[in-house]
Each structure stands twice: as structure tokens, then as C-alpha cells.
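The other protein chains are all here in position, but one chain of the complex has been omitted.
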Amino acid sequence: MGDTITETLAVEVWRGRDEGQFETFEVPHRESQTVLDVVTWIQRNAEPALAYRFACRVGMCGSCAMTVNGRPRWTCRTHVSEVLDGGRLRIEPLANLPRIKDLVCDLTPFFEKWQTARGRFEPSATRHDPMVPVSTESPERRAADAGIECINCAVCYAACDVVRWNPDYVGPAALNRAWTLVNDERDGDRNGVLQAVSQAGGCHSCHTHASCLEHCPVGLNPTAGIAGLKRLTALAAFGGGD
Amino acid sequence: MLEARLYLLQRATALLLAPLVVVHLVVILLAVRGGLSAAEILARTQGSTVWAAFYGVFVIAVALHAPIGLRNLLGEWLGWRDGSRDLAVLVFGLALLGLGLRAVWGVTT
Partner (left out) sequence: MIGDGIVRASRNHAGFWAALAHRLSGLALICFIPLHFLALGLAIEGEAKLDTMLAWSDNPLVKISEWGLVVLLALHLGLGLRVLALEWLPWRDPRKGLIAIGAGGAVVVGLVFALNLAG
């Protein structure tokens, strides 16, 4: 078939839960068509019972990630023409997460691990305190800014081999969030974050495969943030720091 | 903090091992020219405190470095993550240390 535009696409879509099979749909191929467009076309025109998730369609909400031809991707910003593999398009739910139905995964473990890594802001002031000026030029703020645009899509989590091999590992997204908090001078418990990411399954489990960096749809570098956490925590563990 | 300590211990021994391995590789590449003989090896090493110290440090670093890597591998590829794994790699590390120091003793005294 080649990668030229053909009249229709034969799209294989996972149906079922852990047990299931691929079902092939013939979908009209249009120019500038995204993978999410394809899935939506199938749900509206061929199989109303197809389960999938999406919300914003413009790469902000992080809810439409799926496995496309073996790689985790945000489907709303992935053009079919970029990923067609010899005319083949195979769509599955994200890896490393429990499946619910068809293309929908249960993201509970993903978000629970954010909590395990203490990936939530702890305020150090109240709304009655004056606003603290934060320099946008400080190295800490720059490090935080570099990781702050995560959309929680779980693409990195699905791409990560250590997540697959070690059920305790909290994963790149949670550690990226922890790294932004460690570098946020407004956070009231940065040592708590370092403690949390030093447990079994924390940042030291990462082996720098850099699959997260390879797959992050918004171009973040969780590998670098995790390396930053490793340096801070490893030195604290021996340095008698806090 | 066990994970953080094991991590730093492995990276610190890696940093120590890097130059030692380079020297070891150079010695290997030079020593194998024209074949190996016990007399040749022992002539180099016997009675040398420098080589005894070099290989002594080498063995200690390996005995710390290898079991930590093995521990990761066993946990991730065989799903062996409980306390018995730690005991097993500890025994492995001690065995490496014992055999290694015995070998250093053997070739330098």
C-alpha cells in the first residue's frame, strides 16, 4: 500500500479488556486526519459501543493517549500520515495500566503514584500573606519551569520499561512533578519530597533508558529531572543532610 | 533510605572502577602479546605492594558494585524483591570478596 493516501484505511482496534481481540474497521482517509479523528469516526459511524477517552482535542488535557502502532502517543495531535506503518494502523490502550474496556485504561495507579512521590504542592504561606516574589532567573525556578508543562497524559508511564518491570516504581511523570516541587521555593516541605522519592520504587529505580524523554509529547525531559533527584537524595542520604 | 544508599554506593564504586578497569584492560592487552604464562604474570605481581593495593581495591569495589546491579536485575527480571533477595546478593558479594582477596593474595605473595 505504501504511505500514499488511499481511499480508506484498515484500522485495527483493540476490543475487550485483558481478554479481547483486534477488530478491523474501514475508515475514510482524509488529509490532516489525526488518530483521534479515526477513533471518533469509528465510534460515530461503525461501532457506537467503542470505549475511548478524550476531552480537549488540542493537546492540553492529556486524556486521549493510546498505543498507536506499538508506541504510546497523544492521539489528538498525532497525524495518521506520521504513524502509518506500511498502511497499517493498530490502536491499543496504553501499556502498564489496568485495562477497563477497549481503549480505556484505569489511571488510578498512575495518579496514586504521584501521591506516593509526594507530587503535590504543600503551601508555605496562606492567602493572607503577601505574595512572595519568585525570580524567574534563579536556577531552581528555571529547573522547575522546564518540567512544569506536564499534561498528565501517562505516555511516559506507558513507555517506561522500569514501570513494566518493577510494580513499585512511581514512574517518570510523578518524579518529574516531584522535581518541579523540589525546585519550587514556595513549597513548604521540600525535604518531604526528597524523602518520598528515596523510598523503594523512587528515583533510584530509574536506569536512564530515557524512554520518557523519547516519548513525551510536550517535549519534557523527565530523565533529567529524575537525575536531579538522584543527585540531591543520594548526597543527602550520606551527607547527613536533612 | 536503603535505595538511595545502594544507589550512591553503586555509582561511587563505578567511578572508582572506571580508571581501574582502564588500567586492567591495558595490562590485559599488553600481557597477552606472545601468550600468557604463570611465570610472566607472577613476575609482574609477586612482592609488589602497588599491584597488591591496586587489585585489592579493585576486588573490594567489584564486590560492592556487582551485587547491587544483580539485586536490580533479580528484582526486575525475575520478580524477586523480598528480603531473601538481599540476603542472596549479600552472600554473593561476600563470596566475591573472599575469592577475590584470595586471588590477590595468591598472585602477589
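The chains carry the letters A and B, assigned in the order they are written, with residues numbered from 1 in each.
Note that contacts are C-beta pairs under 8 Å (C-beta built on N, C-alpha and C of every residue); 3 or more make two chains touch, one makes a residue touch a chain.
As the structure is a computational prediction, the values presented were derived from the model and not from experiment.
**Student:** Give the residue, chosen from A:T24, A:S138 or A:T208, that touches the chain omitted from the document.
**Tutor:** Looking across A:T24, A:S138 or A:T208, the contact with the absent chain belongs to A:T208.
**Student:** Which residues does chain B use to touch the chain missing from this display?
**Tutor:** 11, 14-15, 17-18, 21-22, 24-25, 28-30, 32-39, 41-42, 59, 62, 66, 69-70, 73, 77-79, 95-96, 99-100, 102-103, 105-107
**Student:** Given the full complex, what residues of chain A touch the hidden partner chain?
**Tutor:** 67, 69-72, 95, 158-159, 161, 164-165, 207-211, 213-215, 223-224, 227, 230-231
We adopt the following convention: only the chains that are shown with their structure count from here on.
**Student:** Suppose each chain is reduced to the average of its Cα coordinates; what separation in Å results between chain A and chain B?
**Tutor:** 39
**Student:** Report the residues of chain A in contact with chain B in the complex, numbered from low to high.
**Tutor:** Within the complex, chain A touches chain B at residues 162, 165-166, 168, 198-200, 202, 204-205, 207, 230, 233-238.
**Student:** Could you please specify the touching residues of chain B with respect to chain A in the complex?
**Tutor:** Contact set of chain B toward chain A: 1-8, 11, 72, 75-77, 81.
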